[in-house]
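Missing here is one protein chain; the remaining ones are kept as they sit in the complex.
A, B and C are the chain letters, set down in written order, and residue numbers restart from 1 in every chain.
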């Protein structure tokens, strides 16, 4: 970490700042230009709060050299991590497709969709029981009743299941869930992240819709710092000025995450685009960019879906896409 | 609500959609151009889920005429709402300044700052006990110990207090807090909003850092729909591409909120800009734009603040600003 | 186009608006709900100015049904357009890679790079003679001297060339250029677009860095409306809040453009990401998403490049990427 001092910083003030830093265990390397004086901090600065340093009146700016995340950082874990979810792996060369309806509605719907996506090659079943909706008047999910239907479909098909948690107080209901999803609006719900750090169940951490890649990794770090290192990242589009799509899918996040972190990263083209015809091209592009998996919405009757119908594939559409997904994944593995 | 149909929609499909809508209690007004057929829904459409309608294959797009919020909507509550917080009002002509440190650190700090901001004219004391920090390694607040210090400062000064809640499970600790703040990262933590809808304590709802004005009002609606209509909105800057400031303070949100809603709206220039010298000009501009109050960070020793030092005013700086704030408020009331 | 009237619009005002619209040749279809009255305009509304209609005090909002672009619109030109550039086609099943340095520097550089990218399979040579630089003190390009070097490299290799125009007054210098590029900062330089509409040379229209897909198509329409229908679009990343990459490459723009328009669209992964290691994965992802071509920066000595070195590939790196690009393109064509 380099602290760049203001040109009018007085010796006494500089001395005080140096002493403060030294008292925190850092060695200081001082360097002076004509108009600028620098202090280089030598030591583990990952836990230094930049804002705290910048609050000092004599500090012009601070340049971080070391990333503020450690457990999620590829520098300290050079090999790809493969997360094991009830025996099925994601990452480290293992590619998986998670499929299912946005929200769990009926037993028939879940059983039907589960069977169909399994036949098409999905490795996981998804379905929302707790639904974060912009409007308090919109369908909020079936809650524990929904989880029950999801677990029945799991039993019927053998597919491990993924579903979203919205509050730490619901954790006891997720015991038989295989992969717990944290939604985009909760990526920085730090109390929830801390609770998920205390368990050993894998967590699927969706990117906050206006969060940077570094903030995303810091949220993963929250979970990992608590002791749960089974984190899978999920890119799902970011908020931009463009209105032709629901969100702008940021596929460049994939190679960037791969550079910065060892964690697996999958892509959700359904929520990113919000439009059915865009799901397939974006799914294939995600594979090309290096994604470790996909999460896709499939509904047996999209027009009657209680949530996110416009972006849901039919089981038939999903089956057609999966044929291409499988070939594409094979192609890129051998490229 | 107007449903615009695709030009190739078949009569049978249109009929089915009409029946679905009629079964929900809407009257339908049909209208046809050369290439376009429209269905106008007549009735209370505030609870209709646009996505659900758009999932129908024959629907080109949907145009909402009626806003999806009712309790927060000025159309149904033409007069400004004044929220009463332990006897002090905000909104409906009542202007208040909330001041204090970003985070509660020590008894001395709280007592000192509380006394000073009171003398300068602040109507409320703020201080964070639960701190949402990007990094798990940063200072997370003193929690219940912090709340205790805050309440001691309340007792010593008589100032009502404002502090942030991060999880519904902490609600029991907030009994003596006068105004509960929901932070920017929790604006769409719907489980928290629902819990806050069940109590009658006033809530200060900060705008999500990448949320639209309509989403913000929908989050207010969550609290109000639960029965708690004591909601105050707080604009605190939005995320844009600009990096010279921490966030871009959106002062145009104030007249827009005033047009759309009857709820009070205050402005936090400290978090918006993140830079000390910008707090005062933005505070005065907020008053000019019609804000019902301000929330300002004040620390007795910003360089030693455990959080957000770079944007904190000293008590002396705050006192100077308050003189201008008072005059400016008077000026605009009489303009 | 649907005009939604305010609920308090007076009959006389509505009548006046209807007459104004009828005088412009539109038939009017009127429709009334309980709180809303609508006017549907029947006729070719692509040239109606929405703002003009919204300026009327009785208008609540306007919903466009018909897109404002005609010549660029797939509805009126259902088949993909293939643009012929000096005998080489882009679009309509024809895929091409444009490669070369960001800026033209020396004869040796151009000849060397041109020869190498040709051998690796590039179909076009690029190189900037007029460089739009944020700083007036940065290298601005070699201008006509640069164009001369570019044309020499064209002669030596037979590769058609692409280079950027910054002002219509330079057009006479571009006579032997095969494809004229309009850069991101000039996408809405309408005077330049109008001049390019008067010639018959193909134009490569880069997306404005904060422009919507519809604005981009409207800029293409400017050129096409003038009579020059040889327009190729180029996605090059958009400005977002993310700072880890230079811009956010919007690959979802490709299927969306393909839906809305018949024009070819290529992708520039070099400018989008600004970082060398991201060029290849984003290039492959662009092919997967359906791009008609790529534009890639290649420099014989990136560390000495006068411009954009950090994102330039070496000829060797480009050659390695091209082997994958060719295979990937083949794969997707047969998928």
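Assume a residue touches a chain if its C-beta (ideal position, glycine included) is under 8 Å from a C-beta of that chain, and two chains touch if they have at least 3 such contacts.
Being a predicted model, the structure only gives us computed values, none of them experimental.
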Full-complex contact with the absent chain, from C:117, C:166 or C:254: C:166
Residue touching the undisplayed chain, where the options are C:11, C:51 or C:200: C:51
Contact footprint on subunit A, counting only the chain that is left out: 2, 4, 29, 31-36, 38, 40-43, 60-61, 63, 65-66, 210, 239-241, 243
Residues belonging to subunit B that touch the chain removed from view: 210, 212-214, 238, 240-245, 248-252, 254-256, 259, 272-273, 277-278, 281-282, 284-290, 324, 327-328, 331-332, 335
Contact footprint on subunit C, counting only the chain that is left out: 46-47, 49, 51-52, 54-57, 68, 130, 132-140, 166-169, 185-186, 188-194, 209-210, 215, 218, 221-222, 225-226, 239, 302-310, 312
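Everything that follows uses one rule, which is that only the chains that are shown with their structure count from here on.
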Farthest chain (mean CA position) relative to subunit B: C
Subunit B-subunit C separation of Cα centroids, rounded to whole Å: 39
Rounded Å distance between subunit A and subunit C, as computed from the means of their C-alpha atoms: 32
Distance from subunit B to subunit A - Cα centre to Cα centre, in angstrom: 26
Sites on subunit A at which at least two other chains make contact: 210
